[in-house]
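Here it is: the structure, laid out below.
Just one protein chain is left out here, and the rest sit where they should.
Entry: subunit A
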Amino acid sequence: MIEIKNISKSFNGTQVLEDISGNFDRGITNLIIGASGTGKSVLLKCIVGLITPEEGEVLYDGRAFLKADKEEKAQMRREIGMLFQGGALFDSKNIEENVMFPLDLLTDMKKDEKLDRVNNVLNRVGLENINKKMPAEISGGQKKRVGIARAIVNDINYLFCDEPNSGLDPRTSLLIDELIQEITHELNVTTIVVTHDMNSVMGIGEHIMYLAKGKKLWEGTSETILTSGQEDLEDFIFASKFMKKLRKTL
């Protein structure tokens, strides 16, 4: 479980996150949703330590992350896997080397063990025979899959995904979403997904936190989100004309 406590962050005097607290449970897909520019990515980066908030603390199963010393941080980092928006695969390495990279870095496994492990996770995300390809030679959807494979290649406890289905067609999006949910259940990890895609929200939103203008306005599940009664959130969900029409029929 990950707890965040009173996270606040501003850039050059503009408040981007204001006093955000919440819990993200293990074994379910936790979503952080909200319109563009509301600070979802910044919150995620605060949680994984890429950005240091001015205030607040992040607890990984009770272990304070931001206040932790070097060793403790390194240990917690070992348990973290992250999928970035564009995959963030290393251009100069092929797919196999990309997925193996965390193992090279964090374990002293033998080469064959590492290769086994890499092939296992690549299989798990539905990729075969692309080991020797370069990131530039595969499609956007495949990049996300490789990104997921790289995130879970180490025995992780926490999985973070920033906009896992941005830039993908609806069918591929669905497959990626499902993959993330299945992996979360299978590995029993604490997963946090940042998204603004309503399909994901309805599909895999086992716990949802809604952000607007840097504040947490609502929390719930995909079952309760359509009837939240939160005005801002309803505007967010029913943004298009089509959805507005649909809302009237609800």
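Please note the rule applied: a residue touches a chain if its C-beta (ideal position, glycine included) is under 8 Å from a C-beta of that chain, and two chains touch if they have at least 3 such contacts; residues count from 1.
What we mean here is this: contacts and distances are computed from a predicted model.
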item: Undepicted complex member, UniProt protein name, chosen from "Phospholipid/cholesterol/gamma-HCH transport system permease protein", "Aminotransferase class I/II-fold pyridoxal phosphate-dependent enzyme", "Ferredoxin" or "Gluconate 2-dehydrogenase alpha chain"; value: "Phospholipid/cholesterol/gamma-HCH transport system permease protein"
item: Selected residue (touches chain absent from view) among A:Ser8, A:Gln85 or A:Asn119; value: A:Gln85
item: Candidates A:Pro102, A:Gly141, A:Pro164 or A:Gly205 - the one touching the absent chain; value: A:Pro102
item: In subunit A, positions touching the absent partner; value: 45, 48-50, 70, 73-74, 77-78, 80, 82, 84-86, 88-91, 101-102, 105-106
